[in-house]
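One structure is given here, and the rest of the page talks about it.
Only a single protein chain was left out; the remaining protein chains are all shown in position.
Showing chain A:
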Amino acid sequence: MLKTSKHNTLIIALFSLLLIFTLGCNNGSYQTKETNSTTIFIDSSYKGKNSVVDYITPYKDSIDAQMYQVIGHAARTLDKDLPEGLLTNFISDLILDETRLISSEKNLLTPDMALMNHKGLRTIIEEGPITVNKIFQLMPFENEVVLVKLTKDQTLEFLNYVASQGGDGVAGASFTIKDEKATGIKINGKPFNKEYYVVATSDYLSKGGDHYDVFKKGTIIETKVKLRDMIINHIKKLEANNEKANSQLDNRIKL
């Protein structure tokens, strides 16, 4: 929708539904009836109204300028992989870091982990400049970041589900996949023995999206921050500190 669209190949259909009753002129009896349902396709000869095009132009130019604004740089190409990938590690790590900041600001529970499903990231980030448009492509959805409070058993169920899928974008936890289960789990380097854990993720996944049904058993706390905004702001912060977007394959999920 951000591409320049030509108006000369446009088709609009006009449904013209003619609802007509005619009263007889002479004797007052009811005559009728013209009835039809028409679809008119407006073809290439149909131009848009110039004054409206002109009105839109500055908004469009401003959007294009903002969308193609470079907000940061990637140190290398961040792509997707399983059981872990540079892109999912980058995004899940930033969700964890940024949500911890939000939690302390808004006095919410502090997340121990973050989850970003690799299927929810719709493109990769190539080495070099990163534009706002790239982040819109990466995260076209209006998802918001939420916190999900899980019991230890539910947390195990969550990590086992990640394991059963061959891995995903997890931050704050490390484990080895064995027989489609998560084993040797450590949370932020510590033994897996707390009564509750808090996972930062998208509202979409918290509602059981991508079959993360276990989250529906947890307690959801909203941050009201859009995931896309969080990613954009994080990359802008990196740039302001002369840092590049980067991540490591650090064996957080091993096979």
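In the analysis below, contacts are C-beta pairs under 8 Å (C-beta built on N, C-alpha and C of every residue); 3 or more make two chains touch, one makes a residue touch a chain; residues count from 1.
Simple rule for what comes next: contacts and distances are computed from a predicted model.
From the set "Metallophosphatase", "Vitamin B12 import ATP-binding protein BtuD", "TRAP transporter small permease protein" or "NADH-quinone oxidoreductase subunit K", the protein name that UniProt assigns to the chain left out of the figure is "Metallophosphatase".
Touch with the chain omitted from the figure is made, among A:48, A:128 or A:208, by A:48.
For chain A, the residues touching the absent chain in the complete assembly are 1-3, 5-7, 9-23, 25, 30-40, 42, 46-53, 55-56, 59-60, 62-63, 66-67, 136, 142, 222, 224.
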